[in-house]
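Below is one structure, written out as structure tokens; the observations come after it.
Missing here is one protein chain; the remaining ones are kept as they sit in the complex.
After this line comes chain A, so read on.
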Amino acid sequence: MSTDLDAMYQEIILDHYKNPLHKGLRDPFQAEVHHVNPTCGDEVTLRVQVADGLVSDVSYDSVGCSISQASASVMADLLIGKPVEEAMAVHESFLALMQGRGSVEPDEDVLEDGIAFAGVAKFPARVKCALLSWMAWKDATAQALEEKP
């Protein structure tokens, strides 16, 4: 019983939850989005700044469960400073992991702390929590790129 639970609530996740990285909205930013999980009400406001083809900053403010909060923290830490294309690839990889129902083997080189979310993929009700900030990031980045071709 607690094995699945422990697989989901990895120490890394609980650490990020208690001490989130990059939290708090910052300037400058080219795009700001607000995403909500309508089933549970978790919310994130997220800002993206793109400069010279790099994701130069990601900042956010959010309320929600440990999974959604830790996921935002891991995501921001992972993507800040990466070339946009590479960040998009990381996004794809995380999405594939979360939608894999527990059958996708995560690539630690790509996802780093993000691999801790592999256990979440087995809980369909929580996948949306883990993806909330990632989806917001993708949306905001697309807007930032439109703004600054």
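Keep in mind that, in the parts below, a contact is a pair of C-beta atoms (placed from the backbone, for glycine too) under 8 Å apart; a residue touches a chain by one contact, two chains touch by 3 or more; residues count from 1.
The rule is simple: contacts and distances are computed from a predicted model.
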Notebook entry, point to check: Given the options "Pyruvate ferredoxin oxidoreductase subunit alpha", "Cell division topological specificity factor", "cysteine desulfurase" or "Alkylation response protein AidB-like acyl-CoA dehydrogenase", which would UniProt use as the protein name of the unshown chain?
Noted result: "cysteine desulfurase"
Item checked: Of A:Cys65, A:Leu95, A:Val110 or A:Met135, the one touching the omitted chain in the full complex -> A:Cys65
Next item on the list: Using the touch rule from the top, list residues of chain A that touch the missing partner.
Entry: 1-2, 4-5, 8-9, 14, 39-43, 63-67, 69, 123, 126, 129
